[in-house]
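Yeah, one chain of the complex is gone here, protein chain that is, but the others are all in their spots.
On to chain A.
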Amino acid sequence: MAATVTSSATTGKTWDGGNEPMGASYGKMMMWFFIVSDALTFSGFLAAYGFSRFKFIETWPIADEVFNHFPFMHGVDAPMYYVAFMTFILIFSSVTMVLAVDAGHQLKKTKVAVYMALTIVGGFIFLGSQAWEWKNFIKGEYGAIETKGGAILQFVKQGENGSYERVKLADFAAHIETDRINNTRSHGIWFEDAAALPSFTVEEVAKGLEAHPEVLIRTEVIKDKHKTVLSREESLVRIKDAQYVVEGANLIRNEYGHKLFANFFFFITGFHGFHVFSGVMINIIIFLNVLLGTYERRKSYEMVEKVGLYWHFVDLVWVFVFTFFYLV
């Protein structure tokens, strides 16, 4: 009994484990200490992200230009709204979780079950949203060129209001007949698939740039809060450095800018997403226990409180990920 229930077992037995100097049961305290160590792990990741960003502060991608998709609004520039939605989902599922804990204190089984079910639904919505976010990130939208030095060159043209807008590779690249084929297991020279070929070759992009006088190259360098756009002459010189056509993002290169940007994005949001996933799974287990009446018989809903701590922690981490990936 004492192992699962909080301080009601505090009987003043100093040496037999009955004493709880911190006023919390063993399980709850260990959940807290796990959270402390996990929080330090995330801090390490985010601090490493900060380090790399400060190291390449002049060329780091601008988040608003990367994360600007919203469901059913294709082609509309909508920075921030989608992550704001995800943040609300997570905060709200935190609220339902804390309401479940609150109902647990009053031993109201049905209420606990309903609130936990809502929390689980919130968790699934968040996971789905993150999958969609990853899909957009991996697919990319405009495409870019990587130079021999490893820099990313993007393409822009002057819009009607004078500001530069991005141009897709598909909108200007020339078509040159080639005999390049995508090597797959079925007709490769070895038993493995080659990396998928990009839609265009470097030559096609270079030729397309020459043929379209309105298209200019935008470099990664930030001046006065904007990425630098090269003049027409400079663009034609710079395209000679081109080595790869980059479409979307993977762990090796991405069309948004510095390689580390995508690596940190995948790693940190992925690690967080994995925490959300485990949280949902643990929530489901505890939810089933609530339904079975385990805690009703135990006369204590402390397990709900413990899993609640973990769930709030996941929300807490997202608050920081949201700030450092999307806002700052």
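The rule we apply is simple: a residue touches a chain if its C-beta (ideal position, glycine included) is under 8 Å from a C-beta of that chain, and two chains touch if they have at least 3 such contacts; residues count from 1.
In this text, contacts and distances are computed from a predicted model.
> Name the omitted chain as UniProt records it, choosing among "Thiazole synthase", "TonB-dependent receptor", "HAMP domain-containing protein" or "Cytochrome C oxidase subunit IV".
"Cytochrome C oxidase subunit IV"
> Just name the one of A:H69, A:K207 or A:H312 that touches the chain not displayed here.
A:H312
> Mind pulling the chain A residues that touch the left-out chain?
The list for chain A reads 6-8, 21-24, 29, 32, 35-36, 39-40, 43-44, 47-48, 50-59, 64, 79-81, 84, 87-88, 91-92, 94-95, 97-99, 101-102, 105-106, 147, 149-151, 220, 225, 300, 302, 308-309, 312-313, 315-316, 319-320, 322-323, 326-328.
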